[in-house]
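As you look at this complex, bear in mind that one protein chain is not there, while each of the others sits in place.
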Amino acid sequence: GSKEDLSGSDQQAASGEVVVGSADFTENKILAEVYAGALKTTGAKVSVKSGIGARELVVKALQDKSLGVVPEYTGNLLNYFDKANAKTTPDEVYAALKEKTPAGLEVLAKSPAEDKDVLVVTKETADSGVKSIADLGDNKYVLGAAGEWAQRWQGKVKELYGVTFKEVKTTDAGGPVTVDALKDGSAQVVNLYTTSADIKANNFVELTDPKSMYPAQNIVPLLRSDAVDAKGKAVLDKVSQALTTEKLAELVKRVDVDKETVANVAADFLKTAAIG
Amino acid sequence: MIFADAFAWLLDAANWTGSRSIPVRVGVHLLYCLGAVLGAAAIAVPLGLYVGHTGRGGVLLVGGSNALRALPTLGLVTFLYLVAGGGQVGVLIGLVVLAVPPILAGAYAGIQDVDRGVVDAARGMGMTGAQRLWRVELPNALPLLVGGLRNATLQVVATASVAAYVGIETLGRPLLDGLRVLDYGQFVGGAVLVALLAVVLDVVLALVGKLVIPRGLRLSARPRRRAKAPRVG
Amino acid sequence: MIEFRGVTKRFDDGTIAVNGLDLVVEAGTITVFVGPSGCGKTTSLRMVNRMIDPTSGTVLVDGRDVLTVDPPKLRLGIGYVIQQAGLFPHRTVLDNVATVPLLSGWSKGRARTRAAELLELVGLPAELGRRYPVQLSGGQQQRVGVARALAADPPVLLMDEPFSAVDPVVREGLQDELLRLQAELDKTIVFVTHDIDEAVRIGEKVAVFREGGVLAQYAPPAELLARPADDFVAGFVGKDRGYRSLSFVDAAGVEVRPVETADEPGGDGRWRLVVDADRRPQGWRAPDGSTVPGGSLYESGGPVRGALDAALSSPSGLGVVVDAEGRLAGVVEARQVLDVIESRRG
Amino acid sequence: MIEFRGVTKRFDDGTIAVNGLDLVVEAGTITVFVGPSGCGKTTSLRMVNRMIDPTSGTVLVDGRDVLTVDPPKLRLGIGYVIQQAGLFPHRTVLDNVATVPLLSGWSKGRARTRAAELLELVGLPAELGRRYPVQLSGGQQQRVGVARALAADPPVLLMDEPFSAVDPVVREGLQDELLRLQAELDKTIVFVTHDIDEAVRIGEKVAVFREGGVLAQYAPPAELLARPADDFVAGFVGKDRGYRSLSFVDAAGVEVRPVETADEPGGDGRWRLVVDADRRPQGWRAPDGSTVPGGSLYESGGPVRGALDAALSSPSGLGVVVDAEGRLAGVVEARQVLDVIESRRG
Partner (left out) sequence: MGDVVKYLSDAGTRAALWSMLLDHVWLSLLPLVISVVLAVVLGLVCHRYRRLNGFVVGLSNVVYTIPSLALFAIIPAVIGTQVLNPVNVVLALTIYTTALLVRPVVEALNAVPAHVTAAATAMGFRPWRRFLTVELPLSVPVLAAGVRVGSVSNISLVSVGALIGTGGLGTLFTDGFRQRYLAPIAIGIVLTLALALVVDLLLVGLRNLVTPWARAGRA
């Protein structure tokens, strides 16, 4: 419930309750539940607030103390804190991130699990010779992605690969609208995420990113330093260690395709990982 | 400051060209709204006139239109998207559902509110049912009917923003995008455009009302009832 | 001619609004339905143009059972005037009046010309035709209502409390107007009112209804006042029925005598009438020389009621009689009126 | 006592509703304001309880300038009854009547007891107290309105066309009720009406207003009918003022004569009265032996108007006189009435 938050910011600190937030997509929600489950094992009071909008909202919510912890992604988070960032490999990114994280917030150890942005095309398009981002050419295709994609990546993709698009369509952040746009041909390239269950299900083909345009996106807990105690931080580190990209993709599939509940899937994971 | 940002966004030339430009979005927004209001009018006006004229089914009508009002547009739009496999039909239906109750209320109340003495006189002088409806009841119902259309339009314009959630390039796009990245300039700019569109359409309909509402009714000192309908978007 | 034969109306809720009504309204007359509220006057009236159909019994208009005629057709031939006039607020006065001719298939031009004539007939200036009903006074609206009902020149006119929403002075004017129109047009009129004075004033015959929709008496007004059928009718026509019935006694035989006027010489110690240069009465000069206001004036030729009141209200006991122009014609005494009444009785 | 001293009211839009009114309403009397619509009756009345404040001049109640009193306090001491009764639709009849006592700080119990007494006083059954106003007839609502105004026993009562929304028969009952109450309670009452009959019937003094808010005449009703101050008043009091003024002529000197009744033997060829076992008149036996309905009855002791009407309405020319119980007292002839009037004049 969100009722408790009504009266403002200080209550959370006082009551010692940790609010785990998540963005509005399945994977992030699962991660949030996993974090919450893990934190509960330390005896902390934990609640989950899921389905918050984009990163900008989430960070703001952390800073104004609406939230305590959120599952984040190293690359995007770094780009957010440092607009000028050019680093893309996992370790570089993580190192830079630790440095750029604003005072009051901190990131814990990164997980090997990664969920990157990825441009995908249909099998037919791939068969026509499109294997890498570089093959997208000049003004040939319509791209579908979330609203902020153009602002963030349109310049970059041109700079690195010399690729431009006929049109950049706003669809949604890797959700049904994006997938349907690719399926019905109203976009020929769309931006999805590597753990997305839709890729396998539709035989979509991921384009390679030889120049590492998209930065590494290791899962990492972002938290407000005073929101979680040492025990909590330790257990979150354990969670990060236990996660792998494949495991994550599996968890996402169980929710999105098999319609299991986020909570059950998260609990299952914690059980098999023997956390708690 | 946020309004300064909104201004900047509105004045940014980049936002005025291309497939995601303001004019395109205004156009799409308008298209959906007009389609929805016309569609709803095509259903609700005849129904309202029939029920008002015959006096049969009034209770059912009021109950049914209240239930329609409670239908959440977002739920309807997402549901229909998944069922129909695309956003357009779902959005249109969702908006029609939204527009039907106020128009229905306007048409029905319009006919109901016609002075009993006037209807009686029309009957007494030998008008058939149809003549009475077209020559007497409908003209006298116009003030409330137009009021219903105006309410419906206001709501539909505001609610068509939700369509952006299922990927339709309405003026809700800058709202949702702006919200995702907390770009208040874009966000407020979009909101201002929606509000502006609503006001413009309202004024246009008010003028249309001036044209079609008989002068004898506008002269009457009786304050006109324009029940405000609920908003759902 | 309109004929009710054993007509009963029972509404769905069980109310019996009209109960076994037998009544003939002669062609070319004004018949008034009068009675307390809820006694079935409106219901009876509306069965004539099939706004309501009887539960049993037959209503005939000019010998034809109304149930055999298609209601809209029937109504085109029957004018209908109601209390608040029921004018169409969205149409100009002229178009309101032209409605029925247009419905009957007249050309627009012809209907408008006819409407303009009718406005004149009911005494409204032509320029009012362009106005909308809201821009008229209550009395004007009622006149338009009458004009509209007359537009297709229907032989039958139904009027349901047409004047009851206007104030007493305007109302009397409208009644006079109606009587004048009827003298000219000779329609068969059924007029509903709950005001016995109005009924007695304009009706050639009056039908008094009692609660439960039963006809209590159907008679010319003079007879109603002189011989109410029962206590209910007697109570309904009111306490002053003796005096009021004098409205129906003509003054033949009441001799108008000359009177001394104040401008004539001599005559001190007697009442003398003060008149102006046109010989219009101005008051009385009392025997003591003072001038006092006069009583009511009696226009010669009118019923004896006016003569008696003139005499009773006069300070001299002499009722002043004037001609149609309001000029002195002479005086009468109350006693003379009684003598005439007496002689008629005997 | 209520006193208007040079009172003028000009509304913001420039309408002069009351113009230089000078008038004294004596304590313990009913004074009626009468006049055509819009002549300032309501405005004058409302200046007494400060619903409207005068533009110039002074209104005094019991010698005190009303402008010096806090309006709500002033109003607690002045009862006010209006046309639609103005009852609170959301309160029961009893609570409506108890309103003013409660406002004045009475306890709930005491206020309710008082309210119940008042319902009885105005002739309403106690069980009506639990109903809501919509559940009452128009006449009952008016009675409740009067009861409510009387609840705190105010010395002054203002009544603005209180009975004009009810039908004539009920109306007359309410007027009688008011006269009976006044005889008992002895309030200072100002009563507004536009009906001259009502004014003449209940007013001890009548103030006739003309358009523009000017007082045209202020006099007892008999004088108003007999000597209208000018043509406006004469026109306003109406055509029948001679006859109506007989309401103020008492019947002393009109000899009630015996009459033959139909149950007595003999007397063929003459009119004989039919009476029942209680000697209540039932009609006349005509000289030809047929029985015909009688005329109006005259209750002995009443003004000569009733006697004259009884005679005029009687088929025999003999007005039937009854006692307070409705039993035959004798007969009078119209001529006798004229003789009495004549003798008074001389």
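Every chain is named by a letter (A, B, C and D) in the order it is written, and numbering of its residues begins at 1.
We adopt the following convention: a contact is a pair of C-beta atoms (placed from the backbone, for glycine too) under 8 Å apart; a residue touches a chain by one contact, two chains touch by 3 or more.
Everything quoted here is computed from the prediction, not taken from an experiment.
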Subject >> Which of D:Met1, D:Val24, D:Leu103 or D:Ala262 contacts the chain that the document leaves out >> reply: D:Leu103
**OP:** Determine which one of B:Leu95, B:Ala141 or B:Ala191 touches the chain that has been left out.
**Re:** B:Ala191
**OP:** Have a look at B:Gly86, B:Gly124, B:Gly172 or B:Gly216 and name the one touching the chain we're not showing.
**Re:** B:Gly172
Original post:
Residues on chain A that touch the omitted chain in the whole complex?
Top reply: 1-3, 5-6, 8-9, 24-26, 49-53, 57, 60-61, 64-67, 175-176, 255-256, 259, 261, 263-264
**OP:** In the full complex, which bits of chain B touch the chain not displayed? Write them out.
**Re:** 2, 66-67, 69-76, 78-79, 81-83, 154, 157-159, 161-162, 165-166, 172, 175-176, 179, 182, 184, 187-188, 190-191, 194-195, 198-199, 202, 225, 227-233
Subject >> Contacts of chain D with the absent chain, listed as residue ranges >> reply: 49, 51, 71-76, 78, 80, 82-91, 99-100, 103-104, 131-135, 148, 158
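In the analysis below, only the chains that are shown with their structure count from here on.
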Subject >> Approximate Å spacing (C-alpha centroids) for the pair chain B, chain D >> reply: 59
**OP:** Round to the nearest whole Å and give the separation of the Cα centres of chain A and chain B.
**Re:** 39
Subject >> Whole-Å gap separating chain A and chain D, where each centre is the average of the chain's CA atoms >> reply: 90
Original post:
By residue number and range, which residues of chain C touch two or more other chains?
Top reply: none
Original post:
Can you list the chain C residues touching chain B in their complex?
Top reply: 49, 51, 71-77, 79-80, 82-92, 99-100, 103-104, 132-135, 145, 148-149, 158
Subject >> Residue ranges of chain C in contact with chain D within the complex >> reply: 36-37, 167, 169, 194, 225-230, 234-235, 239-243, 245-246, 292-293, 295-296, 306, 308-315, 317, 319, 334-335, 338, 341-342, 345
Original post:
Can you list the residues on chain B that touch chain C in the complex?
Top reply: 115, 117-118, 120-128, 131, 136, 139-140, 214-217, 219-221
